[in-house]
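Removed: one protein chain of the complex. Kept in place: all other protein chains.
Each chain carries a letter (A and B) given by its place in the written order, and its residues are counted from 1.
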Amino acid sequence: MHAILPMLLTGGTAALQAGTEAGSQSGAGAFVPFLPGLVVLLPLIGFVINGVLALLHARASAVAVRNGGELDLDGPGGRPLTHTLPTWVGPGVVGLAFLITLVNFVRMLGVHLEEPVVRTYWTWIDTGTFHVAAALQLDQLSMVMMLVVTGVSFLIHVFSVGYMGDDPAYPRYFAYLNLFVFFMLTLVMASSYALMFVGWEGVGLCSYLLIGFWFTDREKADAGKKAFVVNRIGDFGFLVAMFLLFSRFHTLDFVPVFHGAAAGLAYGGGLITAITLFFFLGATGKSAQIPLYIWLPDAMAGPTPVSALIHAATMVTAGVYMVARSSVLYALSPVGSATVAGVGALTAFFAATIALKQYDIKKVLAYSTVSQLGYMFVGVGVGAYAAGIFHLMTHAFFKGLLFLGAGAIIHSMHHALHHTHSHADAQDMRNMGGLRKYMPITWIVMWVATLAISGVWPFAGFFSKDEIIWQAGAFGGAAHAPYPRLYTFYWILALAAALLTAFYMTRLMVMTFHGPNRTGTEESRHLRETPAVMWIPLVTLAALSLFGGWINVPEKLHQSFLGLFGALPMGEWMHHWLEPVTAAAQQIQATHLGAVSESAPFGGGEVLWGVVSFLLAVAVIAFAWRMVGSRKYVPAEESPADTGFARVLNRKWYVDELYDTIVVRPLKSTSRFCWKVIDAGVIDGIVNGLGYLARGLGWFGSLFQTGTVNTYALILSLGVLVILGVVIF
Amino acid sequence: MVVASMILSALLFVVGTLGVLIRRNAIIMFLSIELQLNAVNLAFVALSRVWGIEGQIFVFFVMTVAAAEAAVGLAIIISIFRHYETVNVNNFNLLKW
Partner (left out) sequence: MVDILFYIFAAVAIGSALGVVMSRNPVGSLLFMVATLASLAGIFVLLEAHFLAAVQVIVYAGAIMVLFLFVIMLLNLGHDYQKDLKWGAFSVLSFIVVGTLAGFLARALGAGSTGDVMSSAGGRSIDAAVSEFGAVGAIARPLFTTYVVPFEITGILLLVAIVGALVLAKRNV
């Protein structure tokens, strides 16, 4: 089993090399997609099957509980239905989808695809001038995303089999997970913004379902709600952008929109700027950037594999994918691009500062994700779309690995603490320490991921992160760059964030795996490595984190010693692979920005800065090792609270409290006002008042109905008086 | 004298109306109505001096009809009295519902 993977890797790289060369040589032959619809459909089928199983399971449990007991897992409606079947169906459908994607990928390698291939299945919306087809688009970019989504999802599904094995809601978990994969694939394979939005909303829904998976805990349910609500705010931006786009192009399909934009839209005009900014608002919600990142740390309430899949590898990258897909639009708008890059750089730095002082292992990783997403946005913001997608891919590998590793640690900690019925927090790093003795495999793979994320050569993160930082400087210093000093600032922020990343990741590793063990003597006896079903995906991802960066080594580095003087296979493979997709945007950039700079803002070429950042990363790691290693930590319950600036960082710069004051409270009091004053007071008051008025009028009228003739005679006389008066005068 | 008769007729009519409004005894109310009729008769007679004999002929008819009406009305009051033992119109308030 372990031997197959390296073989696959070497064989795969050879195939990729051959494929690209063949493709660039022949250029002939059409790309015939192989069952693309099935890729999307398979997870949906998995959802249906697992969903039915979950419903049956819930029914059986309810019956059992009503009869005063628990569900008998060995009886009918037990283990075969609730465990065996989902175990095979859940990962199985995703694995099959991955295989079909591979076939498509290999086919695409052999063909040099210039235009995307769109497969229409049926017409979804057909009203007047608005037509949206349920169609899938297959091109190089969607292929990359499909591979990442199905591949990493498969590994995480396998991991979940072990992690969630003891959870009673096992089939429901896989149902939701499969549903998520379905929606994510819809998102990346959509051929129009409208269909992408379906996937966009769907992954938001699944995020809510999965974050609040253990919904009986109020905090966890609230976290799910928070994620959904904040996402929705971003969705508003997405919708407005779609409206603007439609008003100009009368279609939402990618191919006609991008052709039309490249040909017709004014560079830097108001419309395109508005469109890009509103799309980016959606991206800040989905991909957790400032100001809508606040849901992602709370989302750690969900199961750890969910955090790995949704909040590290796939869903949060939807925003980056969307910007990369809309590369033409962003290339046309310097303001929009600068905003994207700026928010990304700021978020990268800001989130990294918070991660420095978090004690929950998942929270550190959550803020790290926010920070790394910021990097991706810097990439696609400055105009290096391939670099952004490349970092997306490598991040999926090492962040997925980090989260799964954290999951393994938490799994073991839970197991150990359960034995002594301790109530200590299984996720607090102050309760860990010295775990490398008990969990060696996890220790090694987590170090691989840490080196990758810190940008240490030759791990994956070095190439992807450094390229982004370099491109920020390159585009900022371009011949006709619009905001050179701003981009220099972004460059500095990105560099600083990289150093902070190295620091907090090392801190995490030292606190968790090194030093004395703080879990407790009794508990530590039960700490052990996770079962194979959980560490095999870890090892796979570790290999990808190590070798995955070699598919896109920038040309300059590739020729230098950093690329082993050209010995590293594949050179700028991904860059070339994505070229047909980014060509239109690159042309616009060439026209309006001129040639990119060959040196960084403060001088020095690409190789020099590659070496410098590598040395800086190593230095920070060493520094953090010394500093964190020399601290004496105590278990969480006995630890003193942080003070001063450390406290500010630990309380995440009080952003949630700020939002609560300026957004949530006014909203609540406004709605209270609307309820008490306007609805109950005015509107109900008017309605009730009308009733009272009718009653009063009725009472007044009843006064005249005395029944005696005299009264009626009086009224009669009054009437005569009136008539006479009118006649006489 | 014609004009003075007209004014007198108006005053008598008004007194009759007052009687209808403020008396509760049904028979006296009826009597007040007769007073009203007489006032009108006076007006007719006075105006016959201006416009011819038709006025007096009409008075003739009015008297006849008044007699018939008085007969029938009093018969009604008698039959009501048999039921209610009183002619106080306050008790005849079935019109209230």
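One rule holds for everything that comes next: contacts are C-beta pairs under 8 Å (C-beta built on N, C-alpha and C of every residue); 3 or more make two chains touch, one makes a residue touch a chain.
Nothing here was measured: the structure is a model prediction, and the numbers come from that model.
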- Message: Touch partners of the unshown chain, restricted to the chains that are shown, please.
- Response: A, B
- Had the left-out chain been drawn, it would touch subunit B at residues 1-19, 21-25, 27-28, 30-32, 34-35, 38, 41-43, 45-57, 59-61, 63-72, 74-79, 81-82, 87-88
- For subunit A, which residues touch the unseen chain? 710-711, 714, 717-718, 720-721, 724-725, 728
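One rule holds for everything that comes next: only the chains that are shown with their structure count from here on.
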- Message: For subunit A versus subunit B, what separation do you get between their C-alpha means, in angstrom?
- Response: 98
- Item | In the complex, subunit B residues that touch subunit A | 17, 20-24, 29, 89-90, 92-97
- Task: Would you pull the subunit A residues touching subunit B in the complex into a rising list?
- Result: 705-710, 712-714, 717
